[in-house]
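Below is a structure I'd like to ask you about.
What you see is the complex with one protein chain gone and the rest in place.
A, B, C and D label the chains in the order they appear, each numbered from 1.
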Amino acid sequence: MASLTALLSKWPLIRQIRERADGTGLEAMSDKTRAMHARIDDAQVARSICPYCGVGCGQLIFHKDGKLLSIEGDPESPISQGNLCPKGAASYQLLTHSRRETKMKYRAPRAKEWTEISLERAMDVVADRVWESRKRTFVHKQNGATINHTTAICHLGGATLDNEENYLIKKLFTAGLGMVCVSNQARI
Amino acid sequence: MPGLGTSFGRGGATTAQQDLANADCILIEGSSMAEAHPVGFRWVMKAKERGATIIHVDPRFSRTSALADIWVPLRAGTDIAFLGGLVRHLIENNLFFREYVVPYTNASCILSDEYRDPEGNGDGYFSGWNEEKRAYEGDSWLYKGGDLSRPERDLTLQHPQCVFQKLKRHFSRYTPEMVEKICGIPPELFHKVADALVAASGPKKTAAVCYAVGWTQHSKGVQIIRAAAILQLLLGNIGRPGGGILALRGHASIQGSTDIPTLYDILPGYLTMPHKGDQTLQQYLDTYTKKTGLWSGYPKYMVSTLKAYYGKRATAKNDFGYSWLPKLTGNHSFFEFLYDMLDGKMEGMFLMGQNPAVGAPNSRLQRKALSKLKWLVVRDMVEIESANFWRESPEIDRGELKAEDIETEVFFFPAAGHAEKEGAFTNTQRLLQWREKAVDPPGDCRSEAWFMHQLALRLIAKAKASDDSIDEPLRALDWWYPEDELGDPKTEAVLTEINGWYTDPVAGVGDSSGNESVVFGIDREGNPHHGKQVNGFAELKADGSTASGCWIYSGVLGRDGVNKANSRKSKDYLGHGWGFAWPGDRRIIYNRASARPDGSPWSERKKLVWWDWDSDKWTGIDVPGFVKGKPPDFEPEVGAEGLDAIPGDAPFTLHEDGLGWLFVPKGLQDGPLPTHFEPLESPVSNELYSHNTNPPEHWIGTRHRAMQSFHLC
Amino acid sequence: MPDESRLDQLREEAWQKGAVTGRGVDIAGGPIPRKLATASPSGGGPGYYGQPVVKPPVWTWEIPVYFFVGGFGGMSAVIALAAAIFHHVDLVHTAMWVAAIAAILSPLLLILDLGRPHLFINMLRVFKPQSAMSMGAWILTGFGACVVPGLIALELHVHQVFGGTVDQLLRVAAGVLMFGSAFFGMLLATYTGVLIGATAIPAWFLHRTLLPIHFGTAGLGSAAALLELLGHRIAALNFIGFYAAGIETVLLIWLSLDKHGAADRAIHEHRSGWLIRIGEIFNGPLALILRFFGLVPFAAISFLIGALVSRFGWIAVGKVSGSDPESVFAAERY
Amino acid sequence: MLTTYRLTEHHTAGGMSRFLSHLSELQPEMFAEISPELARELGVKNGDYICIVTLRGAIEARALVSRRIRPVHLNGKTVHQVGLPYHFGTSGLVRGGAANDLLSISGEPNVTIMEAKAAACNIVPGRLPRGAAFEEWINKHVPTGGPANLHPEQPPLDTAKGGENPPGGHGKEEKE
Partner (left out) sequence: MIGEGTKSTNQRRHSYVQEHVEVGFFTDPTVCIGCKACEVACKEWNHVPDDGFVWSGNSYDNTGHLGASTWRHVMFVEQDRQKGNQIVGSHSLGNGDGEDPFRWIFLSDVCKHCEDAGCLEACPTGAIVRTEVGSVLVQNDVCNGCGYCVVSCPFGVIDRRPKPLPDAGGAFKCTFCYDRQKSGLVPACAKVCPTESIVFGRLDDLRARATHRVQELHEHGYDDAQLYDPRETSVGGIHAFFLILGEPEAYGLPPKPQVPTIYLKSAWTAAFATAIAAIIATLLAFAFFS
């Protein structure tokens, strides 16, 4: 019997009559609505920067046990003060949309389709390719002057890489392998 | 960066975006700021709310023009004519900010007598033009007597051979009527813009200029920025709050990609890459070290960089490994090696976050070049056109390319997103900001740092196995980075190397907790690797006792072990305490110019940095960009070296004379003063000079003349 | 995500024919041109590029059919009551059967039209007099609760299944329930006019007094017509037929005179307006004339067709008027 | 006269925006902004397809006719300007012609950056032919009128095949 009255009391009509309301106020709220709260309430926050343009807006990345929940503007950033542009606001989808590639892919010469390959295997093959190409084309001296460079391997980087990544690229490619054809989008 | 670099000394925006709120007039040209930098535009709107005049110069009425007070429908490619007209207007009607221009710029410097300007025979050439080489040479542009450190100056600006008179003569034909003929804007509109800029100049008022690729992507991009630099110097806005030139960068870390460059012609910190002629370190240092100014410390920065690259193996005996650095034999930029790709001479290519198949000019040529490679590594988050050109490009669709005869072997590495790796971006106002890692990257996605680290480990292992002398640099490389569980190198360890340290390791000390001010002191094999951190580039030495990956970033992770790029407590509107602005956390550079020559602020409303007489040091809202204790009336003795050769009233400490360069005596390929030339494909001919386009312009592909038109490739 | 092949198909079709005819995949994904909403070159059109100001109704064919079924169901209960008072037992019997079938068919139609049919019970969560549909839901529930048991009681009573006092009880119950179903029936037939009249669609709310009259009378007429077709050719139903057709003719004249210019141009200029007029002619003048010449079955059929067609017409007019910004602005200038 | 620019809704070559539904639906297709005067001259309505042809290649785009872009009158000569956003390419949720197909590779003396903000082009109403027909079609419409001036290193125009191109001017003849 008790469960019946409980069930009845949950019927908004009863609440409506008891509170003499017109059925449009809080009495018509379902339990799910009453229990509503922002999904980022108990999430961890990582403070980050938007990867899109050069303004450098601060971003708060809410995540919980290894899963992204939402990305919003960082109110304390002196540049953006919590705001973002449409691209910055779409950062969450940038990381979680279904067309994002998560598997290593390889295309053999003359092939028409991609084939699967493991990440470790791919790294070894690339290392071999670099090693052979460098061996074939390295120039130690050119009419007397030591130049120690190869122009047969080139690098074209975007400007959305971190400073540390750029540093490692320059250190390995130029200081290590002697590649000079290293370029990226930033010129002026 | 040569545009701003040559005019003021540093290749970066001179002010901060939030400082735009204090401008009394903002000229946005060569950029649609509301569309490309919407959150940066918030500060322009704050300025507009406070009564600033917003001027947008753009052939297209874009969303920025919708919010601007004045829209100037300029014809594309004629920015120099417009800016030149403004400069002439300032000079002819004596409206420039004289108390600023005379002491702080090289307007008063006397030029050598061989200098000829294009006004002589109206053909658009300066003196020193060599027809066969199609380039300028010789040093006819230097100051009288050839020494840039102590120029002879005529403060009355009357001397016929002084920069000011040359400037006046150079722009004398850029009249408002000429501007109407070239740019297609009526003189009334030109005068409205001129009056707005002049009203926002002087002790109590400042104006700011914002630009982006609308200026840089031209056949005379650098000269357009030079014209803006001259305009801002004449209006007296550089180094002052609400003034300066803001270069709006298109990518999250374009400024970072030129500070720590993956470019062919510079090393981190704008050090020049050695060319074939510089055989020894000493010979290299002699050519690039300047007697006075900050660049006199060139040997300290270069040796520290080499110590960072080669660590213990770089010793004084082997020129600190200078011989291992590759030497340039010409222009190895992307457009040049594109033609090596087309000829099949390029074997391999790494594409990390760029999409030339649609992102680079003449993309049909790009896709064909990609198909000639032997192997191609593409790292991106999605399958971009450059990765599937062999399957889905217009050429495949039209049958010009067939998948079965494209030889290229393509490796597609999925990349980690910005929230899946930590690291620092340098934004458009030279601010290093750290990104904390939130979650691990999914599946096979890895960061570029992981890729480079794993590639380096494999290559160094191969180099150690071989005894071939050409692998010497690889064996000497100091790849010491500790890893985390996913195989990523610890990014903060790389940042400590970029910041710089004392090289001899403190025995048995230095875990990552940063005690004894040593950070990440233990390397991969577990033995101590380096000593205390350096607190700034002033501490760098040329004897190999210090190392620094990038001297201009030094100070970001000093002895206190605090990663300043990750500091998130902004104390004032300029954002001190939030991130680290290079150099030395200075938010508005050349800010010595925000004080009068005698050290007092220009006005109460526009004070930023001033000389505090009783405590005898520079103080202010921003970190002073000057030697702390050098009084404003300091006079250098004759023959002084380095920074002590800079007088007390010279804000631009990177230049040998410490002055803002209206006239660039050295450092540019296409002339000391901006001259208007038509775009390469312009429907009208040049009104001002007999030559239509920028003379030293490389129409890349002289070797492949016909390549340019689509028929033959 | 619809797979790539469908997208490429659409692109090929778009390339040949210049436009995609079929409903296609929502994700145009590139060069699949759709008919442009804006007519004039500079993107003009009334209001904001010709975009609708209010939203057209999302209802499909189930709703007009429900109006029709609910209409004759409700009114046949009324006829059943009148027949019972005047002892036409067989007429009561058929009328109650017709009402019961309508009482079952109507909720099914409504539930079929719902976006989430499994939540139909939520219609009775609250009692909102200010919402015509909430009233409608309660009326339909009341009607169902009265008609079905009423029919059962009537059947048991007529076939004398139980003897004595239980039968007496059944007779009284049938009577009371018949009263209830008539009461709810008449509301069921007319509330639908209020349902449409009290909306933001100009062509509807400008005729909010005509609509209930039209729906109620059409309901009565179709109930009478249906019963006549089921063999009850009695004078009373004929009178009701005359009465209904007469009122419908008056309404037709009123509708064609009461014009509000651009506000309800959907009725007067658009072809959906013709649907209403054909419907009105069928259950108005045509039915009247046919009945006048005594051709009762034809009159009944014409009335039924007219009632159904005009319901479809009103919904179609609502869709047209709802997506026409001009009509909203015109209506609000009063 | 062609100029290129960026949109707020997309990011440079589109790799980080053409694959996201929330951004792609804001700007779903490649378009070219032309002035009402040019539209009248070419007989093109708002939303029609037009092809933009330069020495290097051709792409198709929807015509967005708006007063926001205006012809420039230079001492008697009218120069029409066309605005092209970058961002589009052949993969992702939304696709379109890549503006970079049209631009020349030219290196600014100091930093070898290309000239992307000003180039001469020709506009042909209608859709871009696909497959083999493209080659022959483009010969017909290449802008031989082209730039009045030739940079010393610029290849002479006669290297373009198909001598029978009609005399230049801005697409006036190609109204078919």
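The rule we apply is simple: a residue touches a chain if its C-beta (ideal position, glycine included) is under 8 Å from a C-beta of that chain, and two chains touch if they have at least 3 such contacts.
Not measured: the values here are computed from a predicted model.
**Q** So there's a chain missing from this view; which of the remaining chains does it actually touch?
**A** Within the full complex, the chain not displayed touches A, B, C, D.
**Q** Going by the contact rule already stated, which one of C:Val65, C:Ala100 or C:Met123 would touch the omitted chain in the full complex?
**A** C:Met123
**Q** Looking at the whole complex, which of B:Ala68, B:Val213, B:Leu325 or B:Ala369 touches the chain that is not displayed?
**A** B:Ala68
**Q** Decide which residue listed in B:His275, B:Lys291, B:Arg605 or B:Lys666 touches the omitted chain of the complex.
**A** Only one listed residue reaches the unshown chain, and that is B:Arg605.
**Q** Could you tell me which of C:Gly142, C:Gly175 or C:Pro325 touches the chain that is not displayed?
**A** C:Pro325
**Q** Go through subunit B and note every residue touching the omitted chain.
**A** Given the touch definition above, subunit B has residues 18, 21-22, 34-35, 38-39, 41-42, 45-46, 49, 61, 63-71, 73, 186, 188-189, 192, 241, 572-574, 605, 621 touching the missing chain.
**Q** For subunit A, which residues touch the unseen chain?
**A** Considering the whole complex, subunit A reaches the absent chain at 12, 23-26, 28-30, 32-33, 36-41, 70-73, 75, 80-90, 92-93.
**Q** By the contact criterion defined above, which parts of subunit C meet the unshown chain? Give residue numbers in ascending order.
**A** Subunit C touches the chain not shown through residues 2, 26-30, 33-34, 36-38, 42-43, 46-49, 51-59, 75, 78-79, 81-83, 85-86, 88, 110, 113-120, 122-123, 125-126, 128, 130-134, 136-137, 182, 186-187, 189-191, 193-195, 197-201, 204-205, 208-213, 215-217, 219-220, 234-240, 243, 318, 322, 325, 328-329, 332-333.
In this section, only the chains that are shown with their structure count from here on.
**Q** For the pairs A-B and B-D, output the one whose chains share more C-beta pairs in contact.
**A** More contacting C-beta pairs are found at A-B.
**Q** So how far apart, in whole Å, are subunit A and subunit B when each is placed at the average of its C-alpha atoms?
**A** A distance of 27 Å separates the two centres.
**Q** Roughly how many whole angstrom separate the Cα centroids of subunit B and subunit D?
**A** Roughly 31 Å, centre to centre.
**Q** If I count partner chains per residue in subunit D, which residues reach a count of at least 2?
**A** Touching at least two other chains: 8, 12, 16, 19, 67, 92-93, 108, 111-113, 130.
**Q** Which subunit C residues sit where two or more other chains touch them?
**A** Nothing qualifies.
**Q** So in the complex, which bits of subunit D are touching subunit B?
**A** 1, 3, 5-8, 12-16, 19, 33, 54-57, 67-70, 72-75, 77, 79, 81, 83, 86, 88-92, 98, 100-101, 103-120, 130-132, 134-135, 138, 146-155, 159-161
**Q** Using the touch definition up top, name the residues of subunit A that touch subunit B in the complex.
**A** It comes out as residues 44, 46-58, 61, 63, 66-68, 71, 76-81, 83-86, 88, 91, 94-95, 99-114, 119, 122-127, 129-131, 133, 136-138, 140, 142, 145-188.
**Q** Spell out the part of subunit A that touches subunit C in their complex, as residue ranges.
**A** 11-13, 16, 22-24, 27-28, 98-99
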